[in-house]
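For this view, one protein chain was removed and the others were kept in their places.
Let's look at chain A:
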Amino acid sequence: MRYGNIMYDRRVIRGNTYALQTGPLLGQPDSLELQRQREAKKRALARKQAQEQLRPQTPEPVEGRKHVDVQTELYLEEIADRIIEVDMECQTDAFLDRPPTPLFIPAKTGKDVATQILEGELFDFDLEVKPVLEVLVGKIIEQSLLEVMEEEELANLRASQREYEELRNSERAEVQRLEEQERRHREEKERRKKQQWEIVHKHNETSQKIAARAFAQRYLADLLPSVFGSLRDSGYFYDPIERDIEIGFLPWLMNEVEKTMEYSMVGRTVLDMLIREVVEKRLYMYEHKEETHRSPEPEDEPGGPGAVTESLEASEFPEQSMSQTQGLVLDGDYVQRTTYDRRSSQERKFMEETELLEQDEESAMGKSLEEEELS
């Protein structure tokens, strides 16, 4: 490569840089793209111009003055006239395939230098690896030792736990044995106590029973005779015959007596009627005959009652008719006395009443009787 002066190098742009057109760079082969870019630039420029117009500009110069562009920088620049521009276009064939750019491999310059590391020159592997290995292995072993120790510790703990458990088991067995013993003893005691208590209880009961029995016997010994006595007193023991007589015979007897009494009553009433009739008749007759006779009355009196009693006697035998009554009226004292003996106390009273009743009629009857005797 030739070295040149930078001042004379065509590639270096010199001079005014304001008015220069930026042409397509050397590495831009595509013409279409180039065209598009140019158009885009034009459009941008136009847009900028339009914007510039809109943008407020400096005001117009005052009357009599003129605006002049002045350079105010430190270093003045020569502003030349507009440069002659010529538009040049060049376009390649659009559809032509362009072969790819060959790889730019810059030419080899410089000196080739090579280096080689031989065995054992850099470091001794065995020596160097030792510490690393030691560390590695050491760490692993440490870790595993820790784990193993942990396990061992656990195993130890477990073993001691087991031992403790065994001891505890044996103690527990002992405790249970003692408990069991205690329980057995206690149960035995309870059983014996219970037995004893039962015996005593039974004993008590038996003695109580005996006492009660003796007392009951003594009490009841009296009871029987008193019971019998009271029963007898209440009449629960009766002689059946007597009972029978009392229940059966006596009412019948009473009935019969009543009947008989009734008969005698009837007879007596009839007799009374007869007597009354007779007496009335005799009275009537007597009244007729009174003027003629006056007979002694007291002599008739014994005979009077006698006659009355005879009439009564006649009434005792009701079967015997009224005719018999009349016949027996005239019987003597003999009959009268026997009838007296035979009468019961009840009849006696009754008869005494009738006697009294007929006392009035006695006199009349006696008189009539007398009259009859006399007549």
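Basically, contacts are C-beta pairs under 8 Å (C-beta built on N, C-alpha and C of every residue); 3 or more make two chains touch, one makes a residue touch a chain; residues count from 1.
Quick note on the criterion: contacts and distances are computed from a predicted model.
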Name per UniProt, for the chain absent here [options: "Large ribosomal subunit protein mL48", "Exosome complex component RRP45", "Metaxin-2" or "Radial spoke head 14 homolog"]: "Radial spoke head 14 homolog"
Option touching the unshown chain, where A:E180, A:E246, A:E262 or A:E280 are the choices: A:E180
Listed residues A:N16, A:Q49 or A:S170, member touching the removed chain: A:S170
Touching residues (missing chain, whole complex) on chain A: 147, 158, 163, 166-167, 169-174, 176-177, 179-181, 184
